[in-house]
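The complex appears here minus one protein chain, its other protein chains still in place.
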Amino acid sequence: MYVAVKGGEAAIDNAHRLLAEERRGNPDVPDLTIAQIREQMALAVDRVMTEGSLYDRDLAALAIKQAHGDLVEAIFLIRAYRTTLPRLAVTEPIDTDAMRVRRRISATYKDLPGGQVLGPTFDYTHRLLDFTLAAEGGADSTGPAPADAPVDRCARVTDMLNDEGLIQGESDPGGPVGDITRAPITYPCDRDVRLQTLARADEGWLLALGYSTQRGYANNHPFAGELRMGEVSVEIVPEELGFAVPIGEITVTECEMINQFKGSKTAPPQFTRGYGLTFGFGERKAMSMALVDRALRAGDLGEDVVAPAQDQEFALSHGDNVEASGFVQHLKLPHYVDFQGELVTVRALRAKAEETP
Amino acid sequence: MMDTGYNYAYLDEQTKRMIRRAILKAVAIPGYQVPFAGREMPLPYGWGTGGIQVTAAVIGPNDTLKVIDQGADDTTNAVSIRRFFARTAAVATTEKTTEATVIQTRHRIPETPLGEGQMLIYQVPIPEPLRWMEPRETETRKMHALQEYGVMHVKLYEDIAHYGRIATSYNYPVLVNGRYVMAPSPIPKFDNPKMDRMPALQLFGAGREKRIYAIPPYTRVESLDFDDHPFEVQTWDGACALCGATDSYLDEVVTDDAGGRMFVCSDSDYCGDRRAAGHTGDQGATAADYVRVTEAGQ
Partner (left out) sequence: MSMSSNPMLSVQGLTHWYGARLGCRDVSFDLWPGEVLGIVGESGSGKSTLLSCLSCANRPSGGQVLYRDRSGAMVDVHALSEPRQRLLMRTDWGVVHQNPRDGLRMGVSAGANIGERLMAVGARHYGDIRIGAQDWLGRVEIADDRTDDLPRTFSGGMQQRLQIARTLVTHPRLVFMDEPTGGLDVSVQARLLDLLRGLVADLGLSVIIVTHDLAVARLLAHRLMVMKDGTVIESGLTDQVLDDPHHPYTQLLVSSVLQV
């Protein structure tokens, strides 16, 4: 005799216990600490902070530990946590001109004021697995040799072009800045909303879209005008004081792409631009973001929208991996009631088809 | 017992206020999708965050909450959501439809008719009924504003032309208050008639798509059809194998490898009540065998 199985609650509890076991792995292996993740998996931490839209290295490290290293899951944890945080103040815009630069390169000039500062980059490594890292406490730990002189404050490449009028300016149109966490996006949307959406968008998504532009899906002839990574001060203007006060420092990566020049009958040609920004050290994301930012400006620049990277609704609606992951995976939820409806329909249609000659 | 450290029902008061404002707009314009600034919730998008945000905005300590998924209280996601509210809001929970003041549901309307003073909150994956014919939100907004709904009937027309009948079996589009075409969420079409002039307030939350809509009590809800191909609900040849009901939506259960099948009420509370009252189907357990997952007040 059939007895409907009850016990969903017990099943869920046991699933949680199994999950905790999986997370811990072999109990003979030392438990991973938050400090280890924060220090030695810094790029994972950076990504979780960027797409989680929350700058806190310890929390991001905790999320990564709790998520067994699944970064999309960790990003979800951070976003959900962010929802519960009270909003105390809005900072001044960060001044990347005043960045304490640790890495700064430009592909558009061989040399420039401030120099090409390589910083800690993967770029010139040979991708050969380094087995010395497998030995604990192994690996050559001789640090870099000190530089001859400290890094100067670096002038912006785009400012140099701007002085000659060669590149379109970035200007602040004034007025309130949109906030995607306070109002739903309606299309078509302006650049402030687009940039916010891109900043928290999935790195893989932006990488693919950016790549597509390079392969001809609305190529905008990009040059990496400037890439800089380092520390910037975060400041607020408390009402009682009336002037800006620094409350801390964050590390950011900023990319400015210099793109295809455009002119018109009335205005001589100028280079156009794209912008990317991430928390921590996130060059791939910052560059991809700049490529997609430029592509999405097609409408503003009078270009035909022909490729997915230029299509606002397409590029922006599908980039949030928390939304995407949730909806894709929701297919695991029971759908048997609706499937039952489909079964009834298909069986009836087939029965009818068999009747008619 | 409430989890300390979080506001009542998890969301802060500002957010709840924002959601309530959206709900009021939705109630004022039956069937119209009101955009709202949805928040990330501790459950994933696609798993009921919209329904949860609506419930969180309207629920209070004096409420009694029922949560169902596919009509049953003990499907895993219903359990998960019920626990979420048990942790974050000091609210009584129940399985009994008649005892609930707030019912959050995924993909079904309870068989037991609802009354004034009850609220039914639906979880909605895709709030836009025109989405399959028109992917662009800029277009669909205009179509609703101008009542450009010809394209909805085109889909139904095509079904009849190809299959001889309308082939949509769930998420069957409806016209609300004679004005807006609405997606009722993936409830089976069997449930559509229950929405028409329901005495309870019906609220719909789509968290990922960030839309809220509503059907106020006693509002006209009509399923789209043609005069000569009127809307029809599903029927089954048999009755519920456990309680003998012939008027409820039945789930198909595979019983063995040889293709054995039986049909059981999808609404676990309805089925349980019937069996408690002495009804049985051909495979029915006795009243004593039926165990409720939660007792009222837990």
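Think of it as A and B in the order they're written, each chain with its own count starting at 1.
Rule of thumb we're sticking to: a residue touches a chain if its C-beta (ideal position, glycine included) is under 8 Å from a C-beta of that chain, and two chains touch if they have at least 3 such contacts.
Because the structure is a prediction, the values reported are computed rather than measured.
Enquirer: Which of these, B:13, B:116, B:158 or B:282, touches the one chain of the complex that we don't see?
Expert: The missing chain is touched by B:158.
Enquirer: Touching the missing chain, which residues of chain B?
Expert: Those residues of chain B that touch the unshown chain are 142, 145-146, 148-151, 153-154, 157-158, 160-162, 226-229.
Rule of thumb we're sticking to: only the chains that are shown with their structure count from here on.
Enquirer: Could you work out how far the Cα centre of chain A sits from that of chain B, in whole Å?
Expert: Inter-chain centre distance comes to 35 Å.
Enquirer: So in the complex, which bits of chain B are touching chain A?
Expert: Residues 6-7, 10-12, 15, 35-42, 44-47, 49, 69-71, 74-80, 83, 106-108, 125, 135-138, 141, 163-165, 167, 169-171, 186-190, 208, 210-211, 234, 236, 241-242, 249-253, 255, 262, 264, 266, 268, 283, 285, 289, 291, 293.
Enquirer: Which of the residues in chain A come into contact with chain B in the complex?
Expert: 1-4, 6-9, 11-12, 76, 79-80, 82-84, 86, 181-184, 186-188, 313, 322-323, 325-330, 333-338, 340-345, 348-349, 352
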